[in-house]
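Removed: one protein chain of the complex. Kept in place: all other protein chains.
What follows is subunit A.
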Amino acid sequence: MAVCIAVIAKENYPLYIRSVPTENELKFHYTVHTSLDVVDEKISAMGKALVDQRELYLGLLYPTEDYKVYGYVTNSKVKFVMVVDSSNTALRDNEIRSMFRKLHNSYTDIMCNPFYNPGDRIQSRAFDTMVNSMMMQVC
């Protein structure tokens, strides 16, 4: 389960950031922001590959002492970043992938909403619920 989930616009500003309430929210903002260095690098390395063969899942961006940061980029260059507790070894790559896929689907639903302006911060109850379901449950 994730401790922080973020959606980042093509221009690299945050569209949505949600983290577990027990921890310092600012720290996660910085973690997500710094992970964009790796995302940028991975995207530019991928640029040469054919568009339709592109893998959206970027894998582990970088490990810190306490967290693992994973990335995912849509074809429209919207990025999803997920921070997972390092101690959570039960989470496999496949599960991370499927979590990202779920996020992507939910994001697509938002984009289909005629009242949503692409580029605006995401304020959607459905998206919140979905993100909540993927977040670490704090009792």
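The rule is simple: contacts are C-beta pairs under 8 Å (C-beta built on N, C-alpha and C of every residue); 3 or more make two chains touch, one makes a residue touch a chain; residues count from 1.
We take it that contacts and distances are computed from a predicted model.
Undergrad: Given that one chain of this complex has been left out, which of "Phospholipid:diacylglycerol acyltransferase 2", "Trafficking protein particle complex subunit 11", "Electron transfer flavoprotein subunit beta" or "Phosphatidylinositol glycan anchor biosynthesis class H" is its protein name according to UniProt?
TA: Listed in its UniProt record, the absent chain's protein name reads "Trafficking protein particle complex subunit 11".
Undergrad: Which of these, A:V38, A:L91 or A:M135, touches the one chain of the complex that we don't see?
TA: The missing chain is touched by A:V38.
Undergrad: Just checking the interface: what residues of subunit A touch the absent partner chain?
TA: Those residues of subunit A that touch the unshown chain are 9, 11-14, 17, 25-26, 29-30, 33-34, 36-38, 41, 61-62, 64-65.
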